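Excluded from the complex is one protein chain; the other protein chains are retained at their positions.
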Amino acid sequence: MSTVTTRVLIIGAGVTGAGLLRDLALRGVQALLIEQRDVNSGASGGNHGLLHSGARYVASDREAAVECREEGEILRRVAPQCIEDTGGLFVAVRGDDERYVADFPSLCAASGIPCRGLDPGTARIVEPALSENLVAAFAVQDGAVDPFMLSLDNISQGLSLGCSMRRNLAAVSMEVTGRRITRVRCRDITTGEEVLIEAELVINASGAWAGLIAALAGAHINILFSMGSLIITQDRIATQVINRLRPPSDADILVPGGTVSILGTTSIRVPSPDGCRPSVAETDRIIDDARLMLPILERTRYIRAYAGVRPLVSLGPAGDDRAVSRGFSLIDHAADGVENFLTITGGKLTTYRLMAEKAADLACAKLGVSAPCRTHTETLPPSTLGKWTEPGRGPRSWVESRTEDDIVLCECEMVSRGVIDSIIDEAGAMRGRSMIKAVGMRSRVGKGPCQGGFCGPRVTCHLYDRKMVSGMQGLAELKTFTERRWRGFSPILWGVPLMQADLQEALYCGAMDLEFGPPPSTLDEESECLPAKEQP
Amino acid sequence: MKTYDVMVIGSGFAGMAAALFAANRGLSVVQTGATGGIDFSTGFIDLLAVHPMAELRVWEDPFAALAALRRDLPTHPYCRVSDDEISLALQEFTNFLGQHGLCYRGKAGKNTLALTSAGTLKPTYLLPCTLWNGIEALETKAKTLIVDFHGLKGLSARQIAEVRADWPDLKTARITFPGMGGELYPEHMAWSLADPARRTELAKIVAPLAIEAQYVGFPAILGMTDTSAVLRHMEELLGRPVFEIPTLPPSIAGPRLRAAFDRGLPDLGVRTCTQKLVTRAGFSEAGFHFTAGSGSTSVELSAQSAILASGRFFGKGLKADRHRIHEAVFDLPVTQPKNRSGWHRTAFFDPQGHEVNQAGLETDVALRPLSADGNPFHPRLHAAGAILAHQDWMRMKCGAGLAIATAYKAVASLQF
Amino acid sequence: MDFFSIGLTLACVSAAGGALWRARTWFLRGKTFAQSGGKGPGMARRFVGGLADLVLLRRTLRHGPARWTGHMLLVLGFLPLLFLHAMDEIITRPLFSAYEPTLDPWQFLRNLFGLISLTGLVILALHRITRLKTASIPQDWALLAVVGGVLVSGFFLESFKIMSPGDFTRMTDDYFPEAESEELLALKTYWARENGVRFTIFLPTAPEITELGAELHEDRCAGCHAPTATAFVSRSMTALVPSSFNIADQGGTIFWYLHLGLAFTALGLLPWGKFFHPISTGANLLVRGGSRASRPGTSSLARGLGLDACTRCGQCSLHCSVSPIHKVLGNPDILPMDKLADLRLHLDDRLSPAQTASLVEGSHICTECLRCTQVCSAGIDLQDLWTASKKALAEEGRAGVDGEMRKSTAAEWARELSSRKLGRIGSTGAGLADRAESFWGCVQCTTCTGVCPVVAVSEDPSRDLDLAPQQIMNLLRMGLKAQTLGARMVWSCTTCYKCQENCPQGVPVADILYELRQMGADILRKKEGRA
Partner (left out) sequence: MKYAYFPGCKIAHYLPAHGKSVEAVCAHLGLELIKPEFSCCGYPVRQESRDASVYSALRSLALSARLGLDLMTPCKCCFGNFRHALHQVGQDEKLKFRMKNFLTDEGLDFPETTSVRHFLQVLDDNYGLVKDAVRRPHKGLKVACHYGCHALRPENITHFDDPFAPTIFERLVALTGAIALPWDLRLECCGYPLRGRDETISGLLAARKMAGAKASGADVLTTACTYCQLQFGAESGHPDRSIPAVLFSQILGLSLGLEPENLGIEPGEAWVRFAV
């Protein structure tokens, strides 16, 4: 049992927590970021990776629309490495609500969101995959963002400025004495070691888990869980973001992610943020709906599905009036009798920086720090941590600058042994339950058409060769990795993916008898809801 | 146009076996099929090792397992074939392979635990002789050296040694394959070992590392079609028994089998139309009329009877869209779960296996597929192999055995 | 110095100098090629064969009668004119003491030969217009024009001389100064009637006067003047000039200048382009010794001669095996006749980079089928020139598309090409490589690489081939075409189609590799400024 002291403790290494770490670091406030599993394993990793132009909210939530527009501009400026400025289209097909279509341009104008009308013909030249039944199209400034790279870059600057971070460290209880959290008791889920953390201020940035964390300090937040599922296509079906021009609803958005496209999403109330997974029914619903906009979606090959849980803070008694915006909730738990405890949750990927800024402002006020926020002016330095998550980057650099005998271990996405080694070296001890899964999260391993079927065993061999695993451990971790991929793989198994799965089972069970031997780590089963980050 | 006695659809274990058995019985045979059948086989001939699946119960005596299975699962295809038929089928099949340079071996009436590329042990019934010394080494836990190669992906001697903690005298060495660099592929290595000089080079590298060892194990790369000769030569060169460890499919086990059939079946008068999938199937009382391939290069084939051994999804015998599973040639009714949600379980390694793997064709005792009304679809249409319903060859370890046995039964039940 | 001697001198200088310069190229151009040893047939047989080809124009005869007849007539007519008429002072007079151009048989023969060669020329012109129009360039027409001009102007000159009263007066002044006026009148009458001189004055018709004229003619003129009727062409051409016109004297002068001018031009132009072919082609025919096959032993001089011997008859291009390819790609250097011309320019270092690129393409598209060599009426060993020049170009580092692609590494190509848009993203693409559907079936089994004989025999595939087949397919699946184009696997694919045939999922691997090579060729074509 060890004790760590820090000025600010941030719980949850989603994109908000990561942004918060950087924001505080830039203000000279030393902070520690802890995460029970891995970076972005919450909703930050389970979304479209869409940089909203704001146009989606012009009718439903004008304030959010404006926020998106402003934050979008800032991110394009300060974090270009994380953004592919694809531009976007809003398109309506025959049968869509014509009133909404008619009002759209003026609504955009009202929120100051640039929006240019296109005739359907032109739109179909720009995006040949669009339906022949197109009736309206508008060009907006949507973009694709790599949330994983975004978090990692934020974290790495935070670390470079003297802050620290620990993965696989779960907060299990909090000692509250005299309206203050004195110590937070944590457990390392890899080693089981107990860690005590003493902090002046604790910020709960655990997204969908915010209610559970707050409860540790006896505070209450009323959170509803809304699960959204998405599907990834094998090809980049469109060059731009394609939005369905109608009041926000399911299966509205197709976001290009490097070499793939991501289609979604749905919204289903779930009892808890844990154990959720995309289902066959949802996958089919998404396709049945979206194919009206993009007919190719009926025929194209899919790679996998995945799901994320949005935390919806309900307008309960607890601190709604203090909410900065309907977009997200910043809660000062003084009202619950805890002075040094804040919660920041809700919101969108696009507005993560603003959320971090507001939370940091409040934190600094409490700490008596006067330094102003700099995250909207300071550019975000690119780090090496996140670069291998970008589809197509591995192959490009392998072709253009590979070293002698650096062989490819993951064929689908062409991740080379060299890349995997560099990831292993960086991941170091904080491997979680499965080293290969940690590798998968930081690279494209297992993200291609084979979904780990071939690269899994190959990388496992390499891990044994590198002495990263011993005994049955490697096989157990491979099975953990496989089960993790299976969650997203199983809902899209028809046509060729079904053949792929057929082949994979023939290899794993037919040839290697892997259904015998050590079971996959179940801890992942119950606690992890989201697949490893999927977006570009 | 010539009318063949029997048309065999498929070129996996079942298809090859059916063509072989039919030809051996003096029937005129035409066979269609694609690559992806036999080519992806592991080389093992499983009979039956696991039952019930959910309990992961492993049997040493496959025939005892068969008895239990016939008792518990009356719909399992194995209930259509007798133990004698199975034995005869396997004998005829392995004799043929023997004549074409692929020797098979097993323990009479007993399953053997064979070493896999992952280091796990797989119960199987018959296995290529090139693996046999490995079985002895494993069973006696003898001093053994397993060699692997720089650049050969998916097989790590070190992994095998780690996983086989129960085999302390298992040593490993990673060496550079003579005359090849960078990324290596088993098939190429196997071809290059056709050259005795290359074997000598290899032995030179291995010998000093193998001084302690009683056995030496290599990834399965010891020759393509002349495997036994290559193995013998390596044993002479190294002065100790040598064995192969199968690599992950597509390994050279597939091409070895493919070569044997490509050579052997035409000799038996079988007309093969590889890579020509059946695109149209017509039938009448008299028999069948098929169009194989498409466009200007398609061929018309007629046969009095047909054996459907077209495999499952990867073999293209079954096709699945988002809603249903279809049989590819005759669109026969396929027994399957109500909807796609029922196809797969939430855990990949769920010991019960996935429902979709039990989907397939219902047949009568003569392995004739049934139409919706429960009667045989056609008096002279039979089915064999993985396409049959109510079996999970991967989990029950009964792939090749079931294929060969049902093929034997299908051929035996042909009437003219 | 008068017009004649100045013109003649200039013409001779130009002819001689030029001829030397031409001959020089025979030695220089051939040298660029590597020698290939070997023996042809014996000296004697070759000489006879060559002579036969030269004298009987056997090769030309093979392409049908028209060109052969034309050439034969032209040569048979023109050579006598050249020696007996043009060079009469040097040859004819010394040989025949009684020679007078106005006496028969000379006067008759001149017309006869003139007519023969003119007929030949007309046949050739017609043949070119009907069969070779497209293949012809100005110098082809120029040659026809100049030679024709010489002949036609000659006839006109003579016919005007016949009609000229001025000439009559000059003659009588010189040879009949003492003539009485009525004697002169009588002689005029006779010449006007018998020999077609056109006088402006009125001439009597009394019989006694004509008799006197006849006597005087016999006595004074007949010694040097045969009746102009024997100049049957020129005399009949006088009919072309209406009797009312009195332009005979001026006409005579004009055509004298025209005729000599053209003759000198022809002489002066002799070394220029095709004007030389009677010499270079003749020489080549002799050297080739009647062979229709390609001889490995060709010496550099023979090659130089061959390069220079083309008569632009166009037969090679008409029969070329790869003419359909020319039809599609439109590069003139694909066809032998133009390729040979550009090859000459290349050897003289007078081609622009773009032109050289075209020549290289043409040189590599040639399938060396021997046909052009067999049909060449100039007997040029084209086969040998094609193979030798292909080799030479390769040694200069111009080894065609394949060679160009191999000059840079896969990485360099990737960097250069990644800027360009090489096809569309998504499921709608021009080619197989662009179409996402092409790769939907792939299950990553790597069979395509497993069965590839090229990967199998290469010592270190990742080093020698850059990418394995399945890696190329994966890159294309991800839309990274630029990363594949320069890979040596693409260019060293032996197109055995095992990958495609063995693919369990029907991915058209080999067809896609073909397509990538075609695309590479296309990119180079644009880069090198070919369309």
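Note that the chains take the letters A, B and C in the order they are written out, and that residue 1 is the start of every chain.
Keep this in mind: contacts are C-beta pairs under 8 Å (C-beta built on N, C-alpha and C of every residue); 3 or more make two chains touch, one makes a residue touch a chain.
Owing to the predicted nature of the structure, the values given are computational and were not obtained by experimental measurement.
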Interface partners of the hidden chain - shown chains only, full complex considered: B, C
Residue of B:L113, B:A259 or B:A412 in touch with the missing chain, whole complex considered: B:A259
Option touching the unshown chain, where C:S352, C:T367 or C:S408 are the choices: C:T367
Listed residues B:G293, B:P337, B:P351 or B:P379, member touching the removed chain: B:G293
Residue numbers in chain C that touch the chain omitted from display: 293-294, 319-325, 327-329, 361, 365, 367-371, 374, 383, 394, 399, 401-402, 453-454, 457-458, 488, 491-492, 494-498, 500-501, 510, 514-515, 517-518, 521-522
Residue numbers in chain B that touch the chain omitted from display: 35, 194-195, 224-225, 258-259, 261-263, 265-266, 272-276, 293-297
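Basically, only the chains that are shown with their structure count from here on.
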A-B against A-C, pair bridged by the larger set of C-beta contacts: A-B
Inter-centroid spacing, chain B versus chain A (mean Cα positions, whole Å): 42
Residues of chain B whose C-beta touches two or more other chains: 40, 181-183, 249, 314
Residues within chain A bordering two or more other chains: 405, 407-408, 454, 499, 503
Of all residues in chain C, those that touch chain B in their complex: 443, 445-447, 449-451, 455-456, 459-463, 468, 501-505
Residues of chain B defined as touching chain C within the complex: 34-36, 39-40, 179-183, 185-188, 191-192, 249-250, 275, 314
Partner chain A, residues of chain C touching it in the complex: 410-411, 414-415, 418, 424-428, 436, 439-446, 462-463, 466-467, 470-471, 474-475, 477-480, 483, 487, 505
